[in-house]
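Of the protein chains in this complex, one is absent; all others appear in place.
Each chain carries a letter (A, B and C) given by its place in the written order, and its residues are counted from 1.
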Amino acid sequence: MRVVQEVNSNSKLNEFVIKFANVNGTGSASANHLFAKSIFRMGVPVSPRNIFPSNIQGLPTWYEVRVSEKGYLGRKEIVDIMVAMNPQSFQSDVDSVEPGGYLLYDSTMPLDLSKYREDIHWIGIPITEICIREFSNPKQRQLFKNIVYVGALVALLKMNFSIVKNLVKDQFSGKEKLITPNVFALELGYQWVKENVSVPFSIRVEQSNKLDNKILVDGNTAAGLGCVYGGATVAAWYPITPSTSLVESYDKYCERLRIDPGSGKKKFAIVQAEDELAALGMVIGASWNGARAFTATSGPGVSLMTEFLGLAYFAEVPVVLFNVQRGGPSTGMPTRTQQSDLLACAYASHGDTKHILLFPANPTECFELAVAAFDIAERFQTPVITLSDLELGMNDWTTDKLEWDDEEQYDRGKVLSKDDLDSLDNWGRYNDVDGDGIGYRTYPGVHPDKGAFLIRGTSHDAFARYSERGDDYVEGMERLQRKFATAAAALPVPVIRSARQQSLYGVIYYGTTDPAMDEALDLLAEKDIELDAMRIRAFPFREAVFAFMEHHTRVFVVEQNRDGQMRTLLINEGDINPAKLTSVCHFDGTPITAQFIADSISLSLEELIPSVQPSKSRVSKKGA
Amino acid sequence: MRVVQEVNSNSKLNEFVIKFANVNGTGSASANHLFAKSIFRMGVPVSPRNIFPSNIQGLPTWYEVRVSEKGYLGRKEIVDIMVAMNPQSFQSDVDSVEPGGYLLYDSTMPLDLSKYREDIHWIGIPITEICIREFSNPKQRQLFKNIVYVGALVALLKMNFSIVKNLVKDQFSGKEKLITPNVFALELGYQWVKENVSVPFSIRVEQSNKLDNKILVDGNTAAGLGCVYGGATVAAWYPITPSTSLVESYDKYCERLRIDPGSGKKKFAIVQAEDELAALGMVIGASWNGARAFTATSGPGVSLMTEFLGLAYFAEVPVVLFNVQRGGPSTGMPTRTQQSDLLACAYASHGDTKHILLFPANPTECFELAVAAFDIAERFQTPVITLSDLELGMNDWTTDKLEWDDEEQYDRGKVLSKDDLDSLDNWGRYNDVDGDGIGYRTYPGVHPDKGAFLIRGTSHDAFARYSERGDDYVEGMERLQRKFATAAAALPVPVIRSARQQSLYGVIYYGTTDPAMDEALDLLAEKDIELDAMRIRAFPFREAVFAFMEHHTRVFVVEQNRDGQMRTLLINEGDINPAKLTSVCHFDGTPITAQFIADSISLSLEELIPSVQPSKSRVSKKGA
Amino acid sequence: MSYIAKSTFHHAKLPVNELGLTERDYEGPLSSLCAGCGHDSISAAIVQACHEISIEPHRIAKLSGIGCSSKTPNYYLQKSHGFNSVHGRMPSIATGANAANKDLVYIGMSGDGDSASIGLGQFCHAVRRKLNMVYIIANNGTYGLTKGQNSAMTDFGSKSKKGDENPFEAIDVANLALQLGATFVARSFSGDKSQFVPLLKAAIAHRGFAVIDCLSPCVTFNNHAGSTKSYDFVRDHNEALNRADFVPMKEEIVTQYAPGSSKEVCLHDGSVLHLHKLADEYDPSDAVEASYYLQKKQREGKVLTGLIYVNTDSPDLHEIINTVDKPLNQLGITDLCPGSKTLQNINESFC
Partner (left out) sequence: MSYIAKSTFHHAKLPVNELGLTERDYEGPLSSLCAGCGHDSISAAIVQACHEISIEPHRIAKLSGIGCSSKTPNYYLQKSHGFNSVHGRMPSIATGANAANKDLVYIGMSGDGDSASIGLGQFCHAVRRKLNMVYIIANNGTYGLTKGQNSAMTDFGSKSKKGDENPFEAIDVANLALQLGATFVARSFSGDKSQFVPLLKAAIAHRGFAVIDCLSPCVTFNNHAGSTKSYDFVRDHNEALNRADFVPMKEEIVTQYAPGSSKEVCLHDGSVLHLHKLADEYDPSDAVEASYYLQKKQREGKVLTGLIYVNTDSPDLHEIINTVDKPLNQLGITDLCPGSKTLQNINESFC
């Protein structure tokens, strides 16, 4: 059965969005991934997004794939092709297709098309029927439905079939008996289209060469790998979406790369803690004892870690913590994305505390900043929190290859060896001998007579002795400020993209807003709105960040939370006049889009240029 | 033995500071309190401060009593009279006396006075010798040393002896057998002075009448009493200095006032939880179930409560939490005072969260704001955190009498009864029917068929149903913002003290900075520096707070933390230009003094008036 | 989960209880758990038990933490208020709720991860306080919702997703609860309604902390034991792709066996559970002996099911702290506020 209406004429070559509507637990995610990765292998930039419920089986789940020869990989809200496999969400899936777009559906059960919109192309494929006919195992009948529609798409989009088939072979290598039925299922879909669909399909994927130095990987995998390369030996964690796969990645690569060949024993220790408090406690214990250690969690975990973060700040123990953010507050939207834990992390814990934050914007940076986090944490003897999010952590991104310089050495910071201690007379753990706020550490067991001290969360003097004296306390707290200032100047520099001509306007953003921002700046430039853009990669901020704000009369701060948390950090830490900073906040749990940014900024500029007004009142917000 | 040198001529009548240096656990605190309260009973304003170590026995402890007919009750750093009973701290205690001041010491063991400074008056009393002679029980010999020096002071300061003796009788009523030896010990000291000290003593306490409507009580006692009057029936807590006595006060008054006469059973439930997480969980459970419930803790406890605070914010459950602040971060200075948990409380928990804060400045306000906290929490269905501190919670203050209006009714907020539910058709827990952001609650068990719902920390729609839809989420989050705005307009108004003439300068402060600020403003006025002053009592801020900043070209924000946390809240929530707000931060763990404030502000004004510059760089900091 | 909406139509012939209510009155909206999940059987048993004992649904409060198991309060007793709280912290919520209103029946639902990993401290302390509640641990020996990590109740040697054997021993919460003063301790199997429903009814009737460790197979992630079955297509598929995104529909596992007898139950993944039902003669009144017997059976590799211990004489938290008979949340300002006169006296004491 086939229903194809009037054909849209402007063909979309390597530039479209396809969305799969499935039921959770039916194996669709792997089939959809197969589709996305095939396009990647054809040399075309691609960004797949898995939109899944907080559930294991039976609820609606979607998979969006943006294909963009131009390299625009942020989320785009329109749908050119919908593969509508879920009866539960069918009507709204139909509604979300762009006029002139395509809708694929399973036509095994006849559908009364007269009840549905006429401005899109309907392609019915009897998927269930095909599977029942061709497979006998009921699980295979179910699972291969997904593969059949992938095969059909290969034909419709005129993709390179052999690339797809090879990919199947790669993926199932080691489980060879799965290859034949999978390839067979692909063929079923492919052939059905070849035989039954004669009408031209205006969307196509063509081999390209845009991905020379690129890989397709998710941020958590890259960050986990970064921990391996960064020399982490102790990982303590408690499972929580969307951070779980970060530790799983570390585990997987350690099992592959960190087994002592002679004994078969492990050069790493992973402890699944009983909760996040314990996980961070283990990291603190291990770091104190001279190992590189990390944990990964999400918002609820960070909240539980708050007390221990204060201990690490005040006792000055390195901590590497990955917060893969999801929708808050509380349990919130566990399977949605947000950038809403900045304040909770920057000022975590009671008392005057501040923590170093890193903001990776793609998997390559997840790798690099994971490696860097260990150096930074040890150099400044303090917690470093890397703020990624679900969008980055759990989705595959087209990103630069990971690189490693074999000359690289770990920066373990100021640590005294036995010999150092022998040659020292008046060592005090918290003595600021270098004037940079950083004292010299010793590891337990280093020396029989020297260098031992009792580390503590209570107030102490420069010699780590308990003290309730106000001057000892103030000296320590001011030194911590000094240390923070030293850190600011040493953290990853912001990334600047200058407007083609000088501009009074700037935009500041960070993390996963990156791909949408690239596109948004181009959209704005088309309207002759030129902005200088700065992507922040670390807190505390470098001078360059303040200079950027200084040099522009108005700066938009684009972020994915309700309260404009980065803006708060900027005005608070930089004493910036809030009137200058306009929040552009998107916080409905979906990734921000270029269109949203461009619309918000241009609207705001239209309104504000005549009389520049303070505008904490957000220019726009968003419910999808 | 007696050593008195040249007498200082200008007599200090009802205006001085006396400091007692003791050893922890020797019973000095109760003797010193006896002294302070006697002065109070003489009608003279007094502010005693207990400066104690985080230890039970054997370490130095001090007790400062400021006596001020003028009513200046903030801490003053000079010492007019030192009672130096602790050999461990003797030298530094001697050093801290003002030239011309007095030092009392135990002269049982002869002291070579030639080794010590000559510019103070030395009064040696053979205290140990007297006690050994007069008492046989070794514990009495030890304990009554303290009472002996109180007796001596009564004589030296020419205090009303019968007031002191009556106070002993009041305090030991019920333990009559303790009265006689205590009074006897007082007499011993008193008589010894009368017989041995002939040189005039320039400091005196005279009966006055400044305390008509005043009481002498600590903030925790008053707050605990406020919880009784506010109708709290469930208290869940975990012991931590300096908050413990708040719950103990609640307990004590409940045991006295809330026992059902018939059955002897309790109209309250106090659960000592296993930790602070559990304590807050219990409060949330009880509040959800329609009881007024509270917990009290300090910084480390708040950090542990972070996850649950987010739940209460997002699920919209009333919470009354008292944070009696101490020196942070981490375990920090458990027996010192600070105002450094503002950020940790205002934005507690991951995701976009904000909490209501109240700032009592004296025990009377501890009582009033405790009562108010329950109304506010129930009215806005959200956590209310009352930020007191050790200085207020654990020290006795001369403060206004507590008042209660018997017409008062509790404001339980929007709660639907069975009848309400019967008459409603389309109730949704989170429906904003009134446009103020506040929905209508129901208590469990209220109705056989209607009003039940599953409360949760996961995202939900207006009908409390689980939802992962972006628009449901955004609707809820924007409503929470609306609710916060509604709250801002209904919270306790700031207290304003206007300058005698119009001033371009303002000062904002809160909590226990209050008494020092009164004095500081007078000190500044003496130098012809006039400032308008505003004491903030709640967060989110009322419009008046922003108007105040609007109307002054420079506003000093005086607080007792390192990072200027109130200033952060002001600029962030009010979009105030930071250049306008100068931080005056005192954070060494001792209470802020008038002198510190006055010096800081005048220094800053001298420097800044020519060219008004932003100054996040603090004007001064302080190590005592 | 099934896609067919439940009928809300009350069939005339549905049996009614003493209150005139049918089981429908005790149900909830459609479950979104995996087809065949043991937790759904627990929900069904709760519906049946509450119906049979004729308790008014609105007199029940349902509480839970976070996890697949903790989602279930959404799927039963829709006329009851419920609190789906945060991970591992339901016991404290329940304590506060109970303190506020002693007159409701509190049914807590938790998972093995929720109770024995993150929530172990709160669980133990609620037991120790003898909170009057029913505490069900839907024990699937895994973290269902986060896709199959081991919990502190995962059996020693059982295989994880990755194929490793769990090297840690499982915490026996039943024995733990015994040590800590629970006054009703039982174990059952979600698929054995004939045992589980009566236990539930008894637990609800019990005053004090009643814990039921209910074995409840996770059909999707549980154990992944070295399958005795030959080729498992699904496992192969999921393993190859390193993601368990294919969860085929499964049947609920049911069993029935006589008191005093043992039974082996084969789970979907091929692992085997050795259940041993307490004999009718078993005397559950001595905590020390019960704990001893439990541990001895466990050594034999047998999982005891049935009512392990019960003590009906012990006071509950309210009796311990001696609160008034009227629920505290029903006391008004006249009960609670001592008034201005008393305050004046108190002021005197501060002078």
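By our rule, a residue touches a chain if its C-beta (ideal position, glycine included) is under 8 Å from a C-beta of that chain, and two chains touch if they have at least 3 such contacts.
Since the structure is predicted, the reported quantities are computational estimates derived from the model, not experimental observations.
Q: Could you run through the displayed chains and say which ones the absent chain touches?
A: Contacts of the unshown chain, counting the full complex: A, B, C.
Q: Check each of A:Pro60, A:Gly101, A:Gly281 or A:Pro578 against the chain that is not shown and name the one that touches it.
A: Candidates A:Pro60, A:Gly101, A:Gly281 or A:Pro578; residue touching the omitted chain: A:Gly281.
Q: Pick out which of B:Gln142, B:Asn431 or B:Thr486 touches the chain that's been left out of the picture.
A: Of the listed residues, the one touching the omitted chain is B:Gln142.
Q: Consider the whole complex, including the chain that is not shown, and state which of A:Lys139, A:Arg258, A:Arg469 or A:Arg482 touches that chain.
A: With A:Lys139, A:Arg258, A:Arg469 or A:Arg482 as choices, the missing chain is touched by A:Arg258.
Q: Take the complete complex as the reference. Which residues in chain B touch the chain that isn't displayed?
A: Listed in rising order, the touching residues are 24-30, 54-59, 87-88, 137-140, 142-143, 171-172, 174-175, 177-178, 238-241, 244, 251, 272, 274-275, 300, 330-331.
Q: Going by the touch rule given at the top, which residues of chain C touch the chain that is not shown?
A: Contact residues on chain C toward the absent chain are 117-122, 124-125, 128-129, 152, 167-169, 171-172, 175-176, 179-181, 288, 291-292, 295-296, 299, 320-321.
Q: State which residues belonging to chain A touch the missing partner chain.
A: Touching the chain left out of view, chain A contributes residues 40-41, 214-217, 225, 228-229, 231, 233-234, 236, 253, 257-258, 260, 263-271, 273-275, 277-291, 293, 307-308, 311, 401-406, 408-410, 442-449, 452-458, 466.
In this text, only the chains that are shown with their structure count from here on.
Q: Distance between chain A and chain C based on Cα centroids, please, to the nearest Å.
A: 36
Q: In chain B, what residues contact two or more other chains?
A: 307, 311, 456-458
Q: So which stretches of chain C touch two or more other chains?
A: 86
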